[in-house]
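The structure appears below as structure tokens.
Yeah, one chain of the complex is gone here, protein chain that is, but the others are all in their spots.
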Amino acid sequence: MNSFDQWALSLAVFIPVVGALVMMFAIPKEDEKSVKIAALVTSLAALAVGIYVMVKFNYDKSGTMQFAVDKPWINIIHSRFNIGIDGISLPMFMLSLVVVPLCIIYSWNHIPSPGNAKAFFILMLLLETGMAGTFVARDLILFFVFFEVVLLPMYFMIGVWGCYTRQYASTKFFLYTLFGSALMLLSFLALFFKGNATSFAMSDLAVAAHNIPHGTQLLIFGGLFIGFAVKVPMFPFHTWLPDAHTQAPTVGSVILAAVLLKLGTYGFIRIGIPILPEAAKSWAWFIGLLAVIGIIYGALGCLAQTDMKRLIAFSSVAHMGFVMLGISTLTPFGINAAIFGMVAHGLITGMLFFLAGSIKERFHTLEIKRLGGLLLQAPRMGWLLGLSAMASLGLPGLAGFWGEFPAILSAYSPAKGLTESTFRTFMVIAAVGTVLAAGYLLWLVQRVAFGQPKAEWEGHHFDDVLPTEWLAWAPFLIGILVLGVYPQFLFHITDGAVTDMLHTALGR
Amino acid sequence: MPINAFLLLAAFLFCTGLYGVLARRNAVLVLMSVELILNAVNINLVAFGTRFQGDVTGQVFALFVIAIAAAEVGVGLAIVLLIHRNKSSINVDELDSMKG
Amino acid sequence: MLALLPSMLGFIKPHIDYHALAPEIILTVAIVAVLVADLVFDERRKWATSTIAGLGVLGALVPVITLAANGADRVMFGGAYVVDNFALISKALFLIAGYVVILLSINYIGEGDYSEGEYHFLLLCSLLGMSVMGSSRDLITIFVALETLSIPAYMLAGWRKRDLKSNEASMKYYLLGVFASAVMLYGMSLLYGVTGSTVLSTIGAGITKGSFSQPIITLGILFVIVGFAFKVSAVPFHSWAPDTYEGAPTPITAFLSVASKAAGFVALTQLVYVGFCSRSDVYAPLFWILAALTMTVGNVVALRQTNIVRMLAYSSIAQAGYILVPFATLGQGKQDGRSALTSVITYLLVYAAMNLGAFAVIIAVSRKTRSGEISSFGGLFSYAPGLAVLMTVFLFSLAGIPPLGGWIAKFTVFRAVLDAGTGWSLVLGIIAAVNSVIALYYYASVAKEMWMKPVPDDDRTPIKVPASLSIALGITAVATIVIGIVPNFIVRFGELAHLTAGFGK
Amino acid sequence: MLNHAWIIPLIPAVSFFLIIGLGKKMPMKGSEIGLVSIFTSLVLALITAVQWINHTNAAVTGGEAGASDGAAHEAIVKPVIKVFTWWQSGGVKFGWGSHIDGLAVALLVVVTIISSCVHVFSLEYLRGDRRYTHYFAALSLFTAGMLNLVVAENTIQLLLGWEIMGLCSFMLIGHWWEEEANSRAALKAFFTTRTGDIGLLVGISIVYFATKSFSIETINQTVTDGKVSHLVILMGAIALFIAVIGKSGQFPLHTWLPDAMAGPTPVSALIHAATMVVAGVYLVARLYPVFVSGFSIGTNVTIGGLNPMALIGGITIVIAAGLAFVQNDIKKVLAYSTVSQLGYMIMGLGVGAWTPAVFHIFTHAFFKALLFLGAGSIAHSGSHHSFDMKESMGGLRKYMPITFWTFIVGTLALSGIFPFAGFFSKDEILAFAGHHGYHSFMYIGLVGAFMTAAYMTRCVWLTFFGEYRGGHAAHDDHHTVALVAHDADVHADHHDAHAEPHESPWLITGPLILLAVLATVVGFLNAAPFKIEKFTEWVQPRIAFPEISVPDFSWLEAGESLAIAMAGILIAAALWSKDLGRLRGLTKRNKLAHAGYTFLWNKYYLDHLYEGIIVAGITGPIARGAYWINQKLIDGTVNGVGIGAREAGKWVYKNIDQKIVDGAVNGAGMAASETGGLLRGLQTGKVQQYGALLFGSSAIIGLIFVIVIK
Partner (left out) sequence: MLANQMVPQNIAFGVMATVMAYCAIRVVTTDNLVRAALFLVGVLAGVAGIYILLAAEFVAAVQIIVYIGAVVVLFLFGIMLTKAQIGKAAHLTGDKWPIGLGIAVIMAGTMGYVLMKAFGMQKVDEGRIIGRSAAVADSIFSTYLIPFEVISILLLAALIGAIVLAKKD
């Protein structure tokens, strides 16, 4: 490990903040061009470091922490600046580094009303730091801090650049998430104190948790559960999501869908299961239950929507249900599927939100009733919508399938100690969910893309996909296709890490 | 004689003053009631001083209280005058321009 | 026993450590200098008084630093006056907060045709009281220090003489303050009556369980704490705070909500740690009730406020509630007082930075809007982005969102709770957690106003921020953010501040 | 090639991407890429077939030569398997590769031949279409999907192909999506098959955990060895069978298939007749041990041989055939016919007739594709893009001789008339059912045969005989929009509404002729009457497979079914031809009775059928009723499920999500705010009240503490 490797993760995490500071103090608001270039360069620099990490990553040892840094931070509370990356975090880390520059490119000519590119991009960069940091943090307090750093920029992004009821939506998002993280923090502290741990490092706590009586473990896991479940979001903590997604500006929705929702599921995998495996086992059926409720419930919610963006938002509830189902099985297979599902959902739903944003840009509405015949008005966009919908409903050969199907499969045979019959019931319900998914997504495509354009658009000209949009979307599309055709790309990275993690946690 | 004779007298004065500050509308009367309370405390301090051989701390404390009470009354009356100048009334229950 | 009876042995010249007293002496010199300057200078040069005051405060910081560097604990007057790390940290806190308040006041007072010289004079007197409070380990000294810091504050609250609201604020503050002092004094007299001493450590030894009739000790402790509960505006002794904060000149509000409150907590800490440490059966439940009520009432009522200062008043009530939480965990479970004290000190330091910052922004903004309504902040981001961002930072720091300073403060509170680990303390922790979510709502609503609402009257003229205010904003903002990101040093202060007696060590 | 059969699906897959990427810029708009790729695949498939035949022949002769050397015999007829690791997760490896045996080879050949024909046919049929390129891309993708399914080494790979076909089916049915009905049909098709796919997902999971493998070979071997509990395998079989019902249009999920006729006709020929819809059947055939073991096929004859598969197949045969009677749209007749024929296959598999059923897949593909393409030809050149037999056709025999004769060949093959292909395969199924104790299913099959012959006769009559009824403007349901959309002037000759009907160009007739030839000859691959069992020899697996004993051919039985079919043709011809009246119909009935055919048991039914025909003219109330039930009840249920789900969604969203879940949260917020409002009331602004609060609290707390804390 050379000295640059020591710095690589920190660089990737903090370059955006530095860029944001430079933008804040050195570039005037009026100079939009410089602002955009600075933002793009910053995010690309972070991405470059990320790619370096990806290249240097030792895939044969994906289960061990690499690029690890462990420096004192807050001695007094035994919290350290402890970061590292393994096969579980690498995909999510890269996802967050990739999404931001693409969002910046997409926003190049689309700064949502009321403008102010400078503030917009600064927030986006801050967001990037929070997201990337969360995925590399190996210390619970550090994790918590990064987890929260994400909150404010997103709050403002929704609240300032959002649509009509943006204030309600942003406040709701904010309060919900904060409620969750308050519980999460309490659980972290309880872990530390009840376990008499020597530090907040995840590895230490996993050992220390053995000192905690089972009943307490259950309670602590409950706190963690709600904390993460809000972020995922799982039924019944999901109601912030449709509002936030619907009201957020396009790139806000994209980032929210692509990365933010993953913070919760990632938390389960990274913290919940390794540290409290026994409690996780006891809770698994409940998580699985809420997951399948979420699948069906999200789908039903989708069927009720009249707004395209809200529909996509509700679909997230359903999709994250699959992810949670995979996690709840506590098997390597299920958790691999969950991670795959996280990435796939990030790409696909991100793409769908991009499309929704572009449609909104052109039609100034997302009322499904008023849309129709998109394939005639902007054929390429229509096809992309079709493709994304197909990917979203889990068509094999596209990325969505590899998160969904293995998750269902894994529910047939959950980890030892979990009730098979319960999970098999979940499996069937989840499978029904796939049909509903097909239902609402195709219905969406049918109403939006097919048919004849409505009379009100007579004589209007609509641009098809613009160059900046192609640029921003291409990586998403490539990701959807490549991962769909060759899922091993991702499974290869995660498998070792997940197996190791579960082996340590559950001892199999 | 029982020490409680002094202490109960003080307690009585305290509570009378307490009633005064809560019941009287006129600000000057409220201030007078405050003096009752402070004097009650002083009786306590001096009376308690008798419990300890050769200890004058109670008396010293009482002296400090007296001094500060004087300062307080001065300040209090200044504030009363201030209000009187602006409002031509020193009824404390009329001071409710801020609430909620 | 004999040592306590100097009177029997004739007058013994007390040992006086001038180094230890240097901060107070410098402050006194500054007080006199301000008075003289006020007499000498004519109206146009009255601003010099503020400069002198500021320099005086900074000057008083110098011995604080040298004393800290020296490191030795200095005990004087039979334990009545102690200069230790705790005292030094609290003095530094008061002095820096005082300095920031002076910075906030310069333009406010200078432009408002108020008696500038006397204003600074009183401010320094109050600071002197606080500074003394930091070292007091004796009931009489504490009482005198309390009155010294309070009485000038009563008057400062009414400093906008022609404004009835200001008068009213002063009156309410004064009356309630006197009431609370009266109750506190009664309690002190009882404690003296039981133990025969006013020195806290002696009292501590005298009121252990079973040493004397219990109810009188209980009532004594209770009444003394009530006196300071008033000072920190704990519910139900908080009622003065909203009205006074709203009516008082804004810099004074900042002063009251930060320095004065901190002084209250410093006194409480000394009382509890040095004096009452063995009687957690009395004060822990009391603090539990106070903390729970204070957090809840403060936050819930703040939800309904439309005036920004008043909202911050309730917010500062709620914040006091969080600081009271560690007190409620003292002597409970495994809590050895260490993490609780760390928590209190840390919280006070962070709270000072963020709350002063918030008031600084309010002062800056109201220079333009001349309004205290929350709606006057509408669209601030669009015409004064810097102020809006700073206000956001302060508000969300108050809400406890990482990586802003407030989170580490809240974090240490939770740590104290879990350190105790008893059921009651956990319940309190949960109340605190729920409250911090409620609090977020009103902090966020101000942020919402600034970022997402239109500008009232569409008046987008930029705001000119005077240099002194800028400095104040800079100090507080840097402190808030740096503490959040690198909390190590601030928490270290908290950890350093062991009190020699009681729980510490 | 046997080892590298995995290349075959890759070729059209690559072609798909090439067409999408470059198609628009090519001189023939990408169709040439499709053609080249499908012909390459065809050639490779034929090479594979030849190699496989050699392979088995060698095995058979080798086996005969050295009968003692059983091991060598076993080894040599094993399927040829080639696997690459595709992905790996949690210790489970997933492969991608090929599993080549007789079944796969048979389907490879069928799929590539039909697909080639359809490609060629489409060159002309779709000429000038607005989305010509997309069309060929989808065809390529579809072919890739189907071929992938055929060569699939494991169930996951199979699932991949299965779903890709679903997607292509969706895309192609909705090819003219400008019309809402078309997009709705596409949606319905996808949605219905997707419902079945729940079963596939669950079934694959169950089978995986039962056998610890995705590999088809391992699954079959494990199940055959009887190492798996019957209950588990029954659950797996049921789950998989649900998928089959959805995909292969079995009752009651068959309603999407007629609707799917909204797609271009070549697509219907390829996807909804010859290939995709038999994917379900193929799945059963592929994992036959699972079904045999799960449904106890062949071992529970004592209880009447009832098993879900045979039952569903049987019901489907009759119901679909009945529905075919009342259609006026020629494609819908063919669609119901397809459903009915699929019923035969499923029923065949249900009664254990593996080889006959597979053979029926094989033969059916040719003649049904032929019929569809014939219908396409008619629409293209004879009826102005309309498929309505009553409104736009009639008497086309004169105008379109090639189409007519090839169509007749297809009809005869479908009706099971000797010596066309359908005769051999259908007869084998029925014979098998009869000989293995499934008598009732044999009778059902015979009824079906009769009905098939009858409705096809009706269809031919209405289309080719009588007077030409077309000539007015086309009101075809999909081409209108396409017409508007593309350059009408270039192709005016093809689309002029007032042109006389004429024969189609060679690009259309060529495939028709080829298919007609095939429909005639392929039956002889397994012509029991002549003791030719080549197909059985080549296709029937030797290992990991339940015992199948093919009954000896009996001319009597064959004669029965042949006679029934002939009767069907005659009766129908009599009824639908205008010069035969009711009385003739009655005479026919008497004739039937006199002929002494052995189905007096259904006289009652026939009576009603004829009375109905007499009373209501040509259209029977039973068929009508069945159609009504079909549309309102079954289809209504399918649609209703959709609507119901939507309504349920709305209800849940409105009442539970917004009112309860969200309401609770907002309510908590409101409660906090209201409490705040109440507490504000305490802050009266009166200083003495504050004082009272201060002193009062001190006093009361003091009192309590003094009392409580001793």
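By written order: A, B, C and D. Residues from 1 in each chain.
Quick note on the criterion: a contact is a pair of C-beta atoms (placed from the backbone, for glycine too) under 8 Å apart; a residue touches a chain by one contact, two chains touch by 3 or more.
Predicted model only: the values in this text are computed from it and were never measured.
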Displayed chains contacting the withheld chain: B, C, D
Of C:80, C:207, C:391 or C:404, the residue in touch with the unshown chain: C:80
Hidden-chain contact residue, picked from the options C:169, C:188 or C:219: C:219
Residue numbers in chain C that touch the chain omitted from display: 6-8, 10-14, 16, 21, 24, 28, 31, 35, 77-78, 80-81, 115, 118, 121-122, 125, 128-129, 132, 138, 140-141, 143-145, 147-148, 151-152, 155-156, 158, 161, 170, 190, 194, 212-213, 215-216, 219
Touch list for chain B against the chain that is not drawn: 1-9, 11-29, 31-33, 35-36, 39, 42-43, 46-47, 49-54, 56-57, 59-60, 62-64, 66-75, 77-82, 84-85, 90, 93
Residues from chain D at the interface with the omitted partner, ascending: 688-689, 692, 695-696, 698-700, 702-703, 706
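In this section, only the chains that are shown with their structure count from here on.
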Where chain A and chain D are represented by their mean Cα positions, the distance between them in whole Å: 38
Rounded Å distance, chain C centre to chain D centre (Cα mean): 79
Per-residue overlap in chain C, given as positions that touch at least 2 other chains: 171-172, 175, 179, 242-243, 304, 441
Numbers and ranges of chain A residues touching at least 2 other chains: 175
Footprint of chain A on chain D - complex, ascending: 85-92, 156, 159-160, 162-164, 166-167, 170, 174, 177-180, 182-184, 186-187, 190-191, 194-195, 197-198, 201-202, 204-206, 208-209, 642, 645-646, 648-654, 657, 661-662, 665, 669
Chain C-facing residues of chain D, complex: 669, 672-673, 675-677, 679-680, 682-683, 685, 687, 689-691, 693-695, 697-698, 701-702, 705-706, 709-710
Touching residues (chain side chain A, partner chain D) in the complex: 172, 175-176, 235-236, 238-239, 297, 299-305, 331-337, 340, 373, 375-376, 390, 395-397, 401-402, 405-406, 408-413, 427-428, 431-432, 434-436, 438-440, 442-443, 446, 449-452, 486-488, 491-492, 494-495, 498-499
